[in-house]
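For this depiction, one protein chain was excluded, whereas all remaining protein chains were kept in their positions.
And then chain A:
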Amino acid sequence: MRAALLADSAWTDVTVKLGNSIGAIAAFLGVLLAIFFAAGRATGRLGRPLAVLVFLGPAVILLIVGLVAPLVRTIYLSFRNDDSARFVGGRNYGWALTTDSIHQVLLNTALWLVIAPLAATALGLVLALLIERMKRQAVYKSLIFMPMAVSLVGAGIIWKFVYEARDPSQPQIGLLSQLAISLGWSHPPNWILSHPLNNFLLMAVMVWVQTGFAMVVLSAAIKAIPDEVTEAARLDGARGLQLFWFVTVPMIRTTVVVVLTTVMITTLKAFDIIRTMTGGNFGTQVLANEMYSQSFEQYNLGRGSTLAVVLFLAVLPLVAYNIVQLRKERETR
C-alpha cells in the first residue's frame, strides 16, 4: 500500500516536470511564431532591419548576458577579495603562484595536459593504422569510440569500480586489484589513495574516453592522403615504417596537432572525472575542480575568478590555434 502511494506521488512528479518542460518549449515556439507572424507583416523599408532584429536579437542578447559580460566581470572579480568588496590588486594571482597547495594543482594540471592528450593521440594513431586492415573493423571502431558517448561522471564511476581495492585477505571486486593479485602481486596498493600513482590512473580514464575520438579523426585523415603521394614514395623505395614516418605522418601532421589540441582543451576544462573519483583529494586536484571548489565551496569569489582566468589563458592559445587552422583550411578549399 505504501509503495503504491509512493509510486503515485512519483508519477505525479514525473508528469508535472515533463509538463513544465514541454510547456516551456511550446511557449517558446509559440512566442516565436507570434513574433514571426507580426514582424512578417511589416513591409517596405522597415522589413530588413526588423528581420535582423528578430532573427539576431535573441542570440546576441543571450551572448552578451551569458558570455561577454561574465567574461569581463570574472576578470574584474579576480582583482577583488573573497566577497568582492575590496580591490586587492594582484594578490589573488600572487596566491595562485606562491601557495604550495596550488603548486600541486598546477603541477597536476600540467601533467594532465601533457600526458593524457599525448597518450590518447598516439594510441588513436596506432589504432587508426592497425584497424584498417582488419575484418569487422566497424565493430572494433564502434566499441573503442563508445566511451566518448558516456558522461565523464559515468566514466568516473566505471573506473572507480575498476580501481576498487579491498584488503587482500578478502575477495576482490575491483578488476585491477584482482588482475594484480592473479599476476602474483600479493599486496596491491589502494589505487585511488596512492599518490602520485592515482593521478595517472585518473588520466587513464581520460585516455579511455578520448582515444576513440583520436582514432576516428586520424583514420579519416589517413584515408584522405592522395594515392599519388604514397605510390610515388613506394616507387622511390620507401617501405613499412619508413613509409609511415616519412609519408603518412607528415601528410596528416596538421590533423594530429588539431586532435592533440582538441583533447588538450577537453582535458583542461574537465573536472567531472576528478570530482567523481576523488573529489580532488589524495593529491589529485586539478585547476578546473579547484576553481569550482574555491568559488562555490569556499565562497572565495576572488580566488575562484583568478583560477578561471588562469584556465582561460591556458585554453586561449589552443583554441586560437584550432580556429586559425580552420580558417586556413577553409581558404584553401
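Note that a contact is a pair of C-beta atoms (placed from the backbone, for glycine too) under 8 Å apart; a residue touches a chain by one contact, two chains touch by 3 or more; residues count from 1.
Criterion: contacts and distances are computed from a predicted model.
Chemist: For the complex's missing chain, which UniProt name, "NADH-quinone oxidoreductase subunit N", "ATP-binding cassette domain-containing protein", "Heterotetrameric sarcosine oxidase delta subunit" or "Carbohydrate ABC transporter permease"?
Modeler: Its UniProt record gives the name "Carbohydrate ABC transporter permease".
Chemist: So one chain is hidden, and I want to know which residue out of A:A51, A:V88, A:A122 or A:L193 touches that hidden chain in the complete assembly.
Modeler: Residue touching the chain left out of view: A:A51.
Chemist: Just name the one of A:V114, A:V150 or A:L197 that touches the chain not displayed here.
Modeler: Result: among the candidates, A:V150 touches the missing chain.
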